[in-house]
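With one protein chain removed, the remaining protein chains of the complex are shown where they sit.
Order of writing sets the labels: A, B, C, D and E. Residues in every chain begin at 1.
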Amino acid sequence: MNKNISTFIGFDSEYEEADIVVFGSPFDGTTSFRPGTRFAPEAMRRDSYGLETYSPYQDKDLEDYKIYDGGDLDFPFGNPIKTLNIIEEYTKKVVNENKIPLMIGGEHLVSLPAIKAVYNKYSDLCIIHFDAHADLREDYLGEKLSHATVMRRVWDFVGDNKIFQFGIRSGEKEEFNWSKDHTTLNKFNLEGLDQVLEVIGDKPVYITIDLDILDPSIFPGTGTIEPGGVSFNELLRGITKLSKLNIVGADIVELSPHYDNSGTSTAVACKVLRELALVIK
Amino acid sequence: MNKNISTFIGFDSEYEEADIVVFGSPFDGTTSFRPGTRFAPEAMRRDSYGLETYSPYQDKDLEDYKIYDGGDLDFPFGNPIKTLNIIEEYTKKVVNENKIPLMIGGEHLVSLPAIKAVYNKYSDLCIIHFDAHADLREDYLGEKLSHATVMRRVWDFVGDNKIFQFGIRSGEKEEFNWSKDHTTLNKFNLEGLDQVLEVIGDKPVYITIDLDILDPSIFPGTGTIEPGGVSFNELLRGITKLSKLNIVGADIVELSPHYDNSGTSTAVACKVLRELALVIK
Amino acid sequence: MNKNISTFIGFDSEYEEADIVVFGSPFDGTTSFRPGTRFAPEAMRRDSYGLETYSPYQDKDLEDYKIYDGGDLDFPFGNPIKTLNIIEEYTKKVVNENKIPLMIGGEHLVSLPAIKAVYNKYSDLCIIHFDAHADLREDYLGEKLSHATVMRRVWDFVGDNKIFQFGIRSGEKEEFNWSKDHTTLNKFNLEGLDQVLEVIGDKPVYITIDLDILDPSIFPGTGTIEPGGVSFNELLRGITKLSKLNIVGADIVELSPHYDNSGTSTAVACKVLRELALVIK
Amino acid sequence: MNKNISTFIGFDSEYEEADIVVFGSPFDGTTSFRPGTRFAPEAMRRDSYGLETYSPYQDKDLEDYKIYDGGDLDFPFGNPIKTLNIIEEYTKKVVNENKIPLMIGGEHLVSLPAIKAVYNKYSDLCIIHFDAHADLREDYLGEKLSHATVMRRVWDFVGDNKIFQFGIRSGEKEEFNWSKDHTTLNKFNLEGLDQVLEVIGDKPVYITIDLDILDPSIFPGTGTIEPGGVSFNELLRGITKLSKLNIVGADIVELSPHYDNSGTSTAVACKVLRELALVIK
Amino acid sequence: MNKNISTFIGFDSEYEEADIVVFGSPFDGTTSFRPGTRFAPEAMRRDSYGLETYSPYQDKDLEDYKIYDGGDLDFPFGNPIKTLNIIEEYTKKVVNENKIPLMIGGEHLVSLPAIKAVYNKYSDLCIIHFDAHADLREDYLGEKLSHATVMRRVWDFVGDNKIFQFGIRSGEKEEFNWSKDHTTLNKFNLEGLDQVLEVIGDKPVYITIDLDILDPSIFPGTGTIEPGGVSFNELLRGITKLSKLNIVGADIVELSPHYDNSGTSTAVACKVLRELALVIK
Partner (left out) sequence: MNKNISTFIGFDSEYEEADIVVFGSPFDGTTSFRPGTRFAPEAMRRDSYGLETYSPYQDKDLEDYKIYDGGDLDFPFGNPIKTLNIIEEYTKKVVNENKIPLMIGGEHLVSLPAIKAVYNKYSDLCIIHFDAHADLREDYLGEKLSHATVMRRVWDFVGDNKIFQFGIRSGEKEEFNWSKDHTTLNKFNLEGLDQVLEVIGDKPVYITIDLDILDPSIFPGTGTIEPGGVSFNELLRGITKLSKLNIVGADIVELSPHYDNSGTSTAVACKVLRELALVIK
């Protein structure tokens, strides 16, 4: 008789033997429109039982890989700085033990400490960023740390030409202008992806997927709804192309499950997570 | 002063003169994830009043055809075997009176007795199967009769090369492997349909449409959500192509209306039913 | 680094040392109106984190008791008989190891095998039954095993004058008539409870709480809605009175969380479970 | 094989033999806040299958009475005057054939033509009016015909001391003042009901129940939410007291089912309709 | 300290200096299926704060234009004729002061008085009509003024060859036939738009966008759901092409926000309004 264990389907490995370490960062403390991404990792674990472990897209099965699900980190409410430190510490431990972190957000700001911890090991780290929003503001209503500034904060340490952005269809005019000199920003869709994969080659890469890159027809359960995104199959094709890369860390963020009572958004997030996990290994 | 009659819009014929007999099979007793398809036929009758009887796609009008709506069958709760017998008996009567059964599910297992009854009249029956899931397991958690085994159970009597599957994007690896020798399985979409129509020619055909072949963006109201399906217009084009066939029975299954409060899924099911009825005659 | 464990809040004991064993029976296979009680135990574990472990009503704290949460039993879909056997086997093991079973349904039929297993140990077992419905039909649409027949099936083995029913406000006329000779049926509320507690004295008792005894104003998330039930505080007062009894088993059933998006029904079920656990010990 | 007939549960009589004639008036054309009462009669027929025909409150069974359900009247959209005429004509026919009309709204304005038709037969007609709102305005934003003026329009022909209002907890100050000379207005609850029953004696009575007399805890599915209403059991006790009266017509109005996804409000309306039908005969 | 002002984001101009005048017409009095478009303008103002003022599609920013938001008109409930007069008077004033009216519905009938007021100034007015429905009935259930007759009523005064319809996928057969001699009707999508733009040239144009031209996957929050519509990006491309035209008036209608709890439909309407405002100037 063992206690009730709750993991994402097929993520059945023990920590010690795992190649990939999944964990949840249920934080939505700087969300500007509709909060609720804190509920994402748990909702995904629960609804993952509507998913098969086998992917007909990649002809791979989660059961053939060693993936550990460590549950959610515990955060203090109302203290973003402590929260980011907790994420950074956890990710550092994972990376230092030569495992690949695969984080489930939470809002997009949680990517900052995870990327920092990975960057500390891989100083030539490139970032592939799928998103509806540029997230390149210098500050947001005076705050430096925000879901709307996260890629700018990442740039603060990775510098120019390391961030590759896709699907961007919303932002201030200044963000689009600033990006011209500092990041590779592909508007609206994933069209420039093949070229970017060649540029990156075998450098270490962190993948950060803000699920609102998807059109809200298929992903309404998110904080800020931006019509005009990519379809699920377009995103899927983009993800499967990443298999050529040397992925050393990844996350998916911005599912807010309470805003989609049909469960579609959570099912989408689960399937993206399955395909992302399978593409890493 | 007559009692209140409730039929699907345009299905106004009396039984005796009808060419097509519509009936509901409100059963969801083996559903593994989210139950509720029992509510589908009644929800479709109700919301069909938002639909026109005229199809600009086929330039046909339901009012020009003789279609009878017999309401829902009555089932005992918790007894799948009796339920399947009731469906088989009803379908047998319809078929024996040279009418075409057009069933509204319910979960996909209800197709089994309906197909069996039709097969008993047409021993060279072919099956066109639109679905997200292969439904080819030998058993599901030990049970032989399940929505997840239904096409395997159909294969038990129709045998090899009679089942043509489209849109399949989910299943165990074993199901995909098994299909190679026994069915024609087209993954992800309807691309191989033209070719299959030629193969079938004028043989009698049963059409079974699991509506979850559609992407959940347009059809979230179903038991198991599988992102990555076909669009409504792709399905519509597929259905209109079927007009060349000798259709002797059909069903649409797996609408679970309570999971889509916007009413979109029910409206989709209604429009698919209209187009399917118009393509039969 | 340990795997993610998910238990109801405060049910932190290991099995071996536990006095009370909590487990979920996620079965809704004979539900006649709206299915979905299968989702109850998991929803309660998740939302129990909005609950305190301390009860100001009883001035007791869950942290001071030894309660083990074994998670949910695994059932085959579409096979009620196998399902009931699994529940009976599990309960038998718990009872035989001198622990008290506290089951979370599922529909009310799950109480039958649990009570049977407890009865096999305590042949003078009394049943306290809180419910909106009498559940005393001999059969339901021809089926002997049903949520609507469950107390009649219990009567089959415990016999006359062992079942004490409270809050009953719905049923066929025949059920009310039959009860006069076989059970103690209190209509509408808990008024006769004090007297019944005296009658029972120190005999072993099983408590079965169908949460639809509550008014749907406070508990809409259930299969069959019956306006006119008791308030939460009335039920709470009833439960706390049970502390005098020799409780040897208990369950709470019929939460269907998807029908109450506000989360109120799940919160109610959690608080009832906390108070019920505290009253047992 | 007969067409699918849809009636409220237990309303199984043919028109000719019926004592009570039930019909729906799905009109919400003057609703000021949230429209949607047009969906009420159909939703009630559908969900009535979660109800028993037997009432343990009155120890009566619908199956012992002759009640006919004529379905819904057909109205033109956007033309209140034609709509009211259609209701008046239908009610007149029912009354003239010595049957008792029992109407399901729609918004409260539908009571006006029904009461007028009944009044034309019974010139000493009294009105018992259960409601949260006084509905006594002379006009509403310039319109004489409105859900907010309906009892004032009824007063136009029945005159002083014929209207008995209960549960009123909302209105303009002028409405409360005006009522002092013209109607018997009981604020907040049903306390004065016994006295009114004596005053009325055996005069013919029309009962109009605006379901928003109920507290929104039990009846949120309505156009204008007014916290502070009576509980379901208080309303039930009030209704059962009406059995002494000579009821010659009745209605229940203002269920707006789409605003309560839990189904509670519709279940409440169904149970009120059952008790009201049983109290008439 | 100033009172709380609520305008659509970026519509910050004062009336006197404005080039475009935005106003809401919250009327849904002839809606035949699901009412609720009355809530659209207010919901759009509220949720517009999830939108940027900058459009990366047109590389324009609302902050660079002079747009005034006058709030919603006040209508009497239940009186369509008075309502249409109020809209016509307001639009006339706007047009006479050489500003461009941009109206937010409400149901489609509100376009009739707005177009009439604009036509009174521009007698060679052309109409571009995006919609799922032809709206060309001579009457609807006997009523001449209806959301289902609105373009026919417009034709009554603009005459043949002035109305250009796109995306039409639903109607009676008679509507499609009638259109052949009187309007330019493009079925299903926007394919014929380029050609129409050439035909119109620099004549004054009124744009009326019934948002149900969109597929319900992206726009479920509307009265009558018609699967098979255009995607958001297709509509967006169509709108941006209109920048060549001499637009003298415009509206967007038929958002019914309560039917889409995810907020997607309102977000879509907001983004369409932003792009439409930017294309006018």
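Before moving on, here are some points about what is shown:
Just so it is clear, a residue touches a chain if its C-beta (ideal position, glycine included) is under 8 Å from a C-beta of that chain, and two chains touch if they have at least 3 such contacts.
This one's a predicted model, so the numbers in the text were calculated from it and none came from an experiment.
Taking the complete complex into account, E:69 is the one of E:69, E:88, E:135 or E:226 that touches the chain left out. Only one residue in the set D:58, D:120 or D:217 touches the chain that does not appear here, and it is D:217. Summary of contacts with the chain left out: across D:5, D:141, D:197 or D:225, the touching residue is D:225. Those residues of chain E that touch the chain absent from the view are 1-7, 14-16, 42, 45-46, 68-72, 261. Where chain C meets the omitted chain, the residues involved are 49-50, 52, 54, 56-57, 61, 215, 217-218, 231-233, 236, 261-264, 267-268, 271.
Residues of chain A that touch the chain left out of view are 28-32, 34-36, 38, 74-80, 82, 109, 140-143, 145-146, 258-259.
Methods note: only the chains that are shown with their structure count from here on.
Of the chain pairs listed in B-D, D-E or A-E, the one whose interface repeats that of A-B (more than half of its contact pairs identical by residue number) is A-E. Centroids built from CA atoms put chain C at 39 Å from chain B. In chain E, the residues touching two or more other chains are 34, 215, 217-218, 259, 261.
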